[in-house]
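Can you keep this structure in mind? I'll have questions shortly.
Removed: one protein chain of the complex. Kept in place: all other protein chains.
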Amino acid sequence: MPLWFARGLRRGVVTTRYPARPDGSAVALPTPPAFRPLLLTREIVDRMIAQCPGTALSRAADTLVFDVGSCTACGRCARVAPHAVTPSGEFELAATTRSALIKMVPILGERR
Amino acid sequence: MTAVEPRAAAGTREQLVRALTGLGSLQARDGGAVTVRIPAGALEQAAHAAAGTSGVRLADMFAADGDVTVLRLVWAYETDKPGYIITESEIEGEEYPPLSDIAPAAFVEECEIYEQFGIRPAGGKPLNRLMLPPHAGTELPTLGHEPSRPPEEVHAPYTVGGQAFEFPFGPVRQVGVESLYYGLVTSGEEVVDLYLFTWHKHRGVEWRLRGKTVSEAIFLAERAEGLSAVAVGWAFAAAAEAALGIAPAPAALRTRAVALELERLYNHAAATAALCQATGLSVGQAAAEIALERLLRVNAASFGHRYLFGVVEPGGVSRAPDADALRRELPGAYDELRRTTDALLGTNSFVDRLEACGILTAEQARRLGLVGPVARATGLATDARLAAAAGPYADHPVNVITAAGGDVFARFQVMLGETAESVRLIRQFLDEGTGADRTLVPPRASTGLGWAESSRGEVLAWVALDSGGRITRARLRPGSARNWRGFDDACRSQNVFTDIPIIEASFWLTVAGMAR
Partner (left out) sequence: MTPGPDEATTAERLRAQIAAQFGRSLHIRTLDTGSCAVCEQEIRLLSAPHYDLHRLGFFFTPAPRHADLLLVAGPMVRAFEVAARKAYEAMPGPKVVVATGACALGGVYQADPFMHGEVEAVLPVDVWIPGCPPSPLALLHGLSVAVGRLAEKVPGLAFVADENGGGA
């Protein structure tokens, strides 16, 4: 056991200070997308919906309905429209109501 | 520590293929898989021929529905150009030959096929419940036809001076582990028998994949057993590629191989942490968890996901690794693991708990068709990476790590040897160059077999596609689906309750891989 005790002391502290302080490892985590409304068209949104393997994306008229709770950050929607989609960088996504995870994104790009 | 199986005479694989073809007809030959159609009347003879050939193991058995139910057996040929031989037979009535009498490795699949297709081996041997819960009626869909009678519950008879009792445990168990139901038969301390029920988690993945394109399906396939996402994804993608005649770009295959070896590394680190937890060595567990966390961060830095989801895609990969980040971060993370495991090997109280615990013999492993470190720890040199006709593992042959003894300690030693080997392979793949290509071709009606070596053993996948490229039948067989049947035997060999978590950690399977 002295072997392990000494190893532990030598190793030092690796524990995060989160949530009191930000944790640098968070930047490498995959995060749900953020959308650029001016670059979204109905056609692009419908293609993104077709590629989404789950239920995170749907469209109501000229609004992209984005269910953050259903998002797995797989990146398929970003590959459909790389200029219109960017990682949000947000991983602190916990919600006390399910509806707080449903986001409405206006589709403001030119109609084709 | 390394033992190599004696090689059979060159040409024996061809002899077996000829023998089987003589009983039926050759259907297809591609890459490492040969498909032979065998009429139902000749199936028993074919099974004898295959099971009786040295170096041949029954790797999987499954059925598919159509005008007639087709029964397929996948035989792994392990010496002299390893590969696979699939026999397919149309089963007209409700019965087929008693295959598990010839190859005991077929028993669990016979139970599964009975539940899903309603056909059973001749002879009336009782079949156990597998995927369908006891209260399931017609509301749970099957892949074919429902059985005419529900499966019975038959487990090994037990008597210990009339004192044994049965202790059901689970499915909700200790903190942070998957749901799993143990039927533990004990006389108080000793494990007389142990059987598992996994139907609580059965998700019907194979049923759900029907009608999807392979690009749609890979998302669910890699989540069949998330801790083997790369391996299951690769096997599934390779099955589709074999069906469609796609050869992914070599650089893309090397990307897959890098991801697969990273997956092996973090799983072995997690198994080490679980072994420490099971033996009560908290400091060892903490040290192993530090290494595990570092390896998961290496995954995130190089592939953008801690568990390597979304890397494998049909036709290739979605991205190349960040090779600079990988070269920079992996040595330190591996070093952390290596220093921890070296210290563990020098801790007598830890090693004592592992030795002579959960023993499996090579004969048991062979009879049950076990794969992965569990099989290699009994001395069997079985590894799906050897069955590569081309690609990264053909260009960079793997040193297959085996051990003797078949106990928990032997399994631990195999995992340790494999981590060093994984680091070596990753360096070689990176040096040769990785890429991010996808090769796509027009769809066509076809079938194909794919495989990969996960950290827990060989993963097999088989797909049948229609002319639109949509799945009519997808078979996923993760390593866990093969190896849980060895867990019962390993726990039964003179072990006590407190050995069970240690043995479970040394197998490092998942319930999800069985209950997919």
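Letters are used for the chains, namely A and B, taken in the order the chains are written, and counting of residues starts over at 1 for each.
Just so it is clear, contacts are C-beta pairs under 8 Å (C-beta built on N, C-alpha and C of every residue); 3 or more make two chains touch, one makes a residue touch a chain.
Bear in mind the structure is a predicted one, so any value in this text is a computation, not a measurement.
Chemist: I'm checking contacts with the chain that's been left out. Which of B:A40, B:A122, B:L140 or B:L196 qualifies?
Modeler: Counting the whole complex, the residue in contact with the absent chain is B:L140.
Chemist: Based on the whole complex, identify which of B:R254, B:R306 or B:R411 touches the chain you can't see.
Modeler: Looking across B:R254, B:R306 or B:R411, the contact with the absent chain belongs to B:R306.
Chemist: Out of B:F62, B:W199, B:W234 or B:F429, which residue would touch the omitted chain in the full complex?
Modeler: Touching the chain that is not displayed is residue B:W199.
Chemist: Touching the hidden chain in the full complex, which residues of chain B are there? Just list them.
Modeler: 133, 136, 139-141, 171-179, 199-204, 207-208, 220, 223-227, 229, 270, 273, 286, 289-290, 292-293, 306-307, 309, 510-513, 515
Chemist: Considering the entire assembly, which residues of chain A contact the chain that has been omitted?
Modeler: Against the left-out chain, chain A lists 14-16, 18-19, 23, 25-26, 29, 31-37, 54-56, 66-74, 85-105.
Basically, only the chains that are shown with their structure count from here on.
Chemist: Please report how many Å separate the Cα centroid of chain A from that of chain B, as a whole number.
Modeler: 32
Chemist: Per the contact definition, I'd like the list of chain B residues that touch chain A in the complex.
Modeler: Residues of chain B touching chain A: 216, 219-220, 283-284, 286-287, 290, 293, 297, 300-301, 304-306, 309-310, 318, 339, 343, 346-347.
Chemist: Residues of chain A touching chain B in their complex?
Modeler: Interface residues on the chain A side: 3-5, 7-8, 11, 14, 25, 28-30, 53-54, 72, 74-75, 79.
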